[in-house]
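In this view, the complex is presented without one of its protein chains, the others remaining in place.
All chains are identified by letter, namely A, B and C, in their written order; residue positions are counted from 1 within each chain.
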Amino acid sequence: MASVRGYFHPKTATGRSSLIPEPPWHYSGDLLTVEYRTDPARVRELLPEPLGLAPEDPGAVALIWADWQSCGASREELLDPVRAQYKEAFAVVRCSYRGRVYSRCVHIWVDKDFAIARGLHQGYPKKLGSIHLTRSHPYGPAPRIEAGARFGATLAAADRRLAQAVVTLREPSETAGFVNGHPMAHHRWLPAIGKGGGLALDELVESGAASFEGGQPWAADAELELFDSPTEELSRLAVHEPIGAYYRQIGVVWDGGTLLESGTSGAE
Amino acid sequence: MASVRGYFHPKTATGRSSLIPEPPWHYSGDLLTVEYRTDPARVRELLPEPLGLAPEDPGAVALIWADWQSCGASREELLDPVRAQYKEAFAVVRCSYRGRVYSRCVHIWVDKDFAIARGLHQGYPKKLGSIHLTRSHPYGPAPRIEAGARFGATLAAADRRLAQAVVTLREPSETAGFVNGHPMAHHRWLPAIGKGGGLALDELVESGAASFEGGQPWAADAELELFDSPTEELSRLAVHEPIGAYYRQIGVVWDGGTLLESGTSGAE
Amino acid sequence: MASVRGYFHPKTATGRSSLIPEPPWHYSGDLLTVEYRTDPARVRELLPEPLGLAPEDPGAVALIWADWQSCGASREELLDPVRAQYKEAFAVVRCSYRGRVYSRCVHIWVDKDFAIARGLHQGYPKKLGSIHLTRSHPYGPAPRIEAGARFGATLAAADRRLAQAVVTLREPSETAGFVNGHPMAHHRWLPAIGKGGGLALDELVESGAASFEGGQPWAADAELELFDSPTEELSRLAVHEPIGAYYRQIGVVWDGGTLLESGTSGAE
Partner (left out) sequence: MASVRGYFHPKTATGRSSLIPEPPWHYSGDLLTVEYRTDPARVRELLPEPLGLAPEDPGAVALIWADWQSCGASREELLDPVRAQYKEAFAVVRCSYRGRVYSRCVHIWVDKDFAIARGLHQGYPKKLGSIHLTRSHPYGPAPRIEAGARFGATLAAADRRLAQAVVTLREPSETAGFVNGHPMAHHRWLPAIGKGGGLALDELVESGAASFEGGQPWAADAELELFDSPTEELSRLAVHEPIGAYYRQIGVVWDGGTLLESGTSGAE
């Protein structure tokens, strides 16, 4: 009996049309991270049950810009790079669940559809945006990875700029920040098809990198500005106090996560 | 106790960030439809259980280009039209379910993220694409809606052209085609988060317009070309025999659907 | 002896690659116009010699959004509409030259390369931008062309919103504004290739529509906001006093202009 195949839609007889291949997914990327403290109440209001604030530094936020090349196990996307390259900017907070601290992405913008699809699977609340970040380069005016090097990073959605940062490298660092350093606790939500029908999918999932390699992290100083928009709430995570900023080049593999619980978020 | 709100992600305290508002969704649009027959086996292979081929004319396909302006109940998107306007191209076939004939979208490309989100809810297998169709206009070189008027329509994804058509209006028509004229039978699928875990969501849903208004349909002649792509299978629905083509301006409201059954598709 | 052909670059043996065909160029479009008064000194500073302020109402500005379909004499672009459709937003002031009043476009953003090329020829100072305006539609939530109909219009460049307007139709009008109603007096400038070499091209040209047809203009009320940007100066033409707003659908033909004088602008 015939069926349809493909890790994601559209499912077909061959599976070849799927917007994304099955995991593992492999990533090469450059990350600019700006960490700061906001009012913990603004973090709290983004955490549905059963999540709570992290016990330490509960108002910490990481705003991260990433310039990625990604692919499935075949790596074929890398040779047709319109299918591999994308950029994203995302805001991460921490939360606690059953006594353990998790990271949680609360806003994220990407610039390709395959990245949206992976986000649906992983519980990243992705929208389309326009994301730019300076890339290091060994020649010409672009910055080397060295003290004093300056990187710009910007984010826009729906033709409005939402955030911009200038990050100046200071010195090698032991870490590239702590806010995005835990396993992710994300919700996967989809409304029921019927009117007023609540949620058809309401899962709390955990995931993280299956493997990770990275270069020397650099500590940096950052100037960060957030801008209001009628359809976005990133600026609600207002900067109360800077924590730090970081630059790092990394390689990551993602290969699935774990269902923590289902049907409990109380989200409306 | 605080929770998070919003019809879609990202869910926040206010619900204002949601990529889409709750239904009803209102649409104004121009549609170019090209209907043709392909090998019914190529339709059959896209129909997972419990769906079967339509009993009459089972190889009929409609390839439809649409130029939309859409909004939620507040209609505020219309005044910030980057949030309201989008274009799409999609392939529709018919199928049978429990003795009734349904329409089913098997491939679709849109050019905005809010349209992708609505598709996830409705079971349309949306990807991003670049879609263009000539618009009628009362002055200058663009076509009036009249006999002999010619409209072009093109579709590309990942920098490859997938389809192009030239549609020439012939005469007023009683219909705008039959392939997309039934309630839609769509699947809503999402893989489980765990590796090799099957589907977390596997729903067969039915939906259709909550209300509809439309102008005079026009019958037309069409030249249609489909092109191969390594990541798309639209051209697998090869044109064996033209049926007809149509132009129509319409207004539609969508306000939810019905769950038909769950967990039965056998999709891999 | 072989030569190269084509109205614009790239010139080739066939001329087929030219970014634009030779005039006449035909246009179908919808226009939203917002007229207001700014400080005449801000207009004056944009007028190089030998141009001066218009004697009447010298601070009048028209900010115009247009949604176009355009083509050359063959009209073939209309059937491959990615080559025909574009949107633009532009600021027009008036000026005087040898005792006659002209219109002059001082800032303009478009979203296609062929529109940039035509602007280079015509002396419009075009940049790329993201432009959106509500389109009238006979069905669904989009506005009809009638009293009370509301249209939104937005402009962004380099991921920053530069202007937005909401225009509400009031009543049929005898005109669609006066600021853009004169022949255009534009400069065509190109720097000399040598360092510090001044201008290789410094022409003052006049042009206007070779033919024009249009529907009923509508008078409207407008709310207009201009936003600052580090690389744009549209907001320097600040709104001091509203004049009026207008909606109109038109057809236009452009078929060349006239050289007024050369080498006299003193532009640096």
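By definition in this document, a residue touches a chain if its C-beta (ideal position, glycine included) is under 8 Å from a C-beta of that chain, and two chains touch if they have at least 3 such contacts.
These numbers were taken from a predicted model, which means no experiment stands behind them.
Student: What shown chains come into contact with the chain that's not displayed?
Tutor: A, B, C
Student: Of the residues A:R75, A:R100 or A:H240, which one touches the chain left out of the display?
Tutor: Only one listed residue reaches the unshown chain, and that is A:R75.
Student: Give the residue, chosen from B:E56, B:E146 or B:D159, that touches the chain omitted from the document.
Tutor: B:D159
Student: Footprint of the hidden chain on chain C, which residues?
Tutor: The list for chain C reads 1-17, 19, 22-23, 44-49, 80, 82-83, 106-108, 112-113, 116, 120-123, 125-128, 158-159, 187-197, 200-201, 203, 205, 207, 230-233, 236, 255-259, 265-268.
Student: Which parts of chain B face the unshown chain closely enough to count as touching?
Tutor: Those residues of chain B that touch the unshown chain are 130, 132, 154, 156, 159-161.
Student: Give me the chain A residues in contact with the hidden chain, please.
Tutor: 26-30, 69-71, 75, 78-82, 84-85, 130, 132-135, 137-143, 150-154, 164, 166, 213-215, 249-252
We take it that only the chains that are shown with their structure count from here on.
Student: Which chain has its Cα centroid closest to the overall Cα centroid?
Tutor: B
Student: Specify, for the interface formed by the sequence copies chain A and chain C, whether it is same or different in terms of residue numbers shared by both sides, with half as the dividing line.
Tutor: Same, since most residue numbers here occur in both copies.
Student: Once you find the CA centre of chain B and the CA centre of chain C, what distance in Å lies between them?
Tutor: Centres of chain B and chain C (C-alpha means) sit 35 Å apart.
Student: Taking each chain's centre as the mean position of its Cα atoms, how many Å separate chain A from chain C?
Tutor: The answer is 40 Å.
Student: Which residue numbers or ranges of chain A touch two or more of the other chains?
Tutor: 159 - these are the residues of chain A that touch more than one other chain.
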